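Only a single protein chain was left out; the remaining protein chains are all shown in position.
Right, chain A next:
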Amino acid sequence: MTTTPLLEAVDVVREYRSPRRSLRTPGQPIRALDGVSVQVHEGEAFGIVGESGSGKSTLSRILMALDQPTSGTAFYQGQRISGVPERRLGFLRRDVQMVLQDPMSSLNPRMRVADIIAEPMRALRLPGDHRARVAELMHSVGLPEEAVTRYPHQFSGGQRQRIAIARALAAGPKVIVGDEPVSALDVSVRAQILNLLTDLAEQFKLTLILVSHDLSVVRYLCDRIAVMNQGRIVETGDTESIYADPRHPYTQRLLSAVPTLSGDLLDRFNRSST
């Protein structure tokens, strides 16, 4: 594609320092990201897959400028966002919003739902009738409008995740980044939230970035995926072609470890790990 990607990371390296073991030597650096480049295009659903510690969350944080790379740069609409002071990132904060894994810890338990959903609009000083917008958002995510006066603990897990999604939509973003948005939910609720995300992405012309270790969820939702292992992207491409024909041994091993209803997991997994 020749168009400018919506979000892009170019040769990003992120090092953390491990805690020092001695007073004389500093802690050893750990490479969480080791030269990662990705492009996310407008309107697509992009999945970042990998196991814990593979660097997938770090990458998503750098793409949102919530973290700064040690070297390399991230761009949004061709504009540099790494190393830029927060006061000049207002445009990004409005355009890119996030849904986290556990709504019980991502929603403030002492705020009413109306305030939770209106907070991004207040923080970004957006004009307009916030109360009407909250009502509209409640409707979009399938929650009763009168529930806005309630607190997060009065909702079920799936409903809380709907509140988190309504909050992410409040500022009218172009991109939604979901970091394991359905991992904490029951299977039946998971399907409801996935349906909601697909509907909303279509309705609001959103670009989705989904960070997940759950390969079946990524497969359902994403057009393109990047598979990460130990801070590197080992394979990237169309979701269906990667699932049908994984090239990298790590991807093959990852896919073979996914249990299915046919119950042949252990056979497959034994074969792939020998």
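The rule is short, and it goes like this: contacts are C-beta pairs under 8 Å (C-beta built on N, C-alpha and C of every residue); 3 or more make two chains touch, one makes a residue touch a chain; residues count from 1.
Criterion: contacts and distances are computed from a predicted model.
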| item | value |
| --- | --- |
| Hidden subunit of the complex - UniProt protein name among "Na+/H+ antiporter subunit D", "Cytochrome C oxidase subunit II", "ABC transporter ATP-binding protein" or "3-oxoacyl-ACP synthase III family protein" | "ABC transporter ATP-binding protein" |
| Contact with the hidden chain (one of A:L23, A:A244 or A:L266) | A:L266 |
| Identified contact with the non-displayed chain, of A:T70, A:S216 or A:S241 | A:S216 |
| Residues belonging to chain A that touch the chain removed from view | 51-52, 156-158, 186-192, 194-195, 198, 213, 215-217, 219-220, 253-254, 256-266, 269-270 |
